[in-house]
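Removed: one protein chain of the complex. Kept in place: all other protein chains.
Take a look at subunit A:
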Amino acid sequence: MASTEASVPRLHLRVANKKAYVWDVEDIATIRTKHRLCGVFTGTLPHMSQQNLFLGVPMVLLPEEVVLLVENELAVLVDDPNAHIQPSVPELQRWNAKEKELAQLRLAQLNAAIASLPAVLSEEAMQKRKERELKRQAAAAKAAEAAAEGSIFAPPENAPPPPPPPEPQYTVVIPASSISFEWYNDSACHYTTIQSAKEAGIWEYPSNLHERAKCGVFRGLWEQGMYMGGGIKFGGDYLVYPGDPLRYHAHFSATVLESPTFSLTPMEIVAHGRLGTVTKKSHLLCGWDDEKKEVSYLSIEWAGFG
C-alpha cells in the first residue's frame, strides 16, 4: 500500500457492519492528540457487559470523523470480516500450544506468589480447620463402610477404568485486536478512499445531502481548531469545544442546516438560543452550501432584553 506520506503510516480503521472501530490504544491516543478527534468508547467488561459507566476499547468513530481521517490521508478503511482468514490446523495447534505455555507460566507465577505470602491464619483458626478436617474424614470412613456392606450403589466388579483426569483448566485471554493472529491479514482489504470503500460495499457515509452537509460542517469546525462531540444532550448535532473536552467546557452546540433554503422556524431559534444561554453556550447555526462546498456560521444568543 503506497502512501503519499511514506514517513507516517496511515491508521487502520477496522470496519464492521459499516461502523469504523479502533482497537489499538496507541492509535486511539494518536487520533485524540494529533488529529483532535474524540470518537466514543464502546467496549464493556466481558464479565459485566451491562454496565456502561466505564467503557474502553474498541473506540467507534463518528462517520464524519472517519470521512475526515480518510480524506486527509491519515487513515485507511479495513474490511475487517474479510481480513480474518480460515485458520489452518497447524496454525491453530501452534496457537493452542502457546496459550498452554502461557497458562502454565501464569500458574507458576501465581503459586510462587502464594508461597511467598506470610501465613495469615491465627492459631485458633488453624485449630478449627484441623477439627473440620477430622470430622470430614470420619464421615467419609463411615460412608465407605456402608458401601462395603453390599449396598446396591456399590460399583460392579467389571467396571470400565475411570477416565483419565481432565487437563487442568486455564483461562484463555482473547486479545482485543486480531492483528497478532496468524489467520489475520488485512493487507488485501485496505481502502484508501471513501469512494473505493463505497464501491467495495463496506462503507456508505455520506450518501445524501444531509450527510454531506454534516461532513462539510464537521470539517469546517475541525479546521478552525474545534473538537466535536455528540450533541444529543443539548438538542443539536454537535457539541463544539474550543480544545480537548477533558480540558474545556463546550462553548457551542451546533445544528447543521443542509442548504441555504432549508427551512428554519423562529421557534427553533428561540429553543436553541434559550437553552444555549441557560447553559452558558451559544448556539451555532451551520449553513452548508453544497454547490460551493462551503460552511457559514451564525451564532445565536438571547438578546438580553424584551
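List of remarks:
Just so we're on the same page, a residue touches a chain if its C-beta (ideal position, glycine included) is under 8 Å from a C-beta of that chain, and two chains touch if they have at least 3 such contacts; residues count from 1.
By our rule, contacts and distances are computed from a predicted model.
Between the listed names "Ribonuclease P/MRP protein subunit POP5", "DNA repair protein RAD51 homolog 3", "Sen15 domain-containing protein" or "EOG090X0BA8", the UniProt record for the complex's undisplayed chain reads "Sen15 domain-containing protein".
Interface note: of A:48, A:97, A:173 or A:270, the residue touching the hidden chain in the full complex is A:270. Screening A:17, A:50, A:86 or A:261 against the full complex identifies A:261 as the residue touching the chain left out. For subunit A, the list of residues touching the undisplayed chain reads 224, 242, 251-252, 257, 259-267, 269-270, 273, 276-277, 280-282, 284-285, 287, 296-306.
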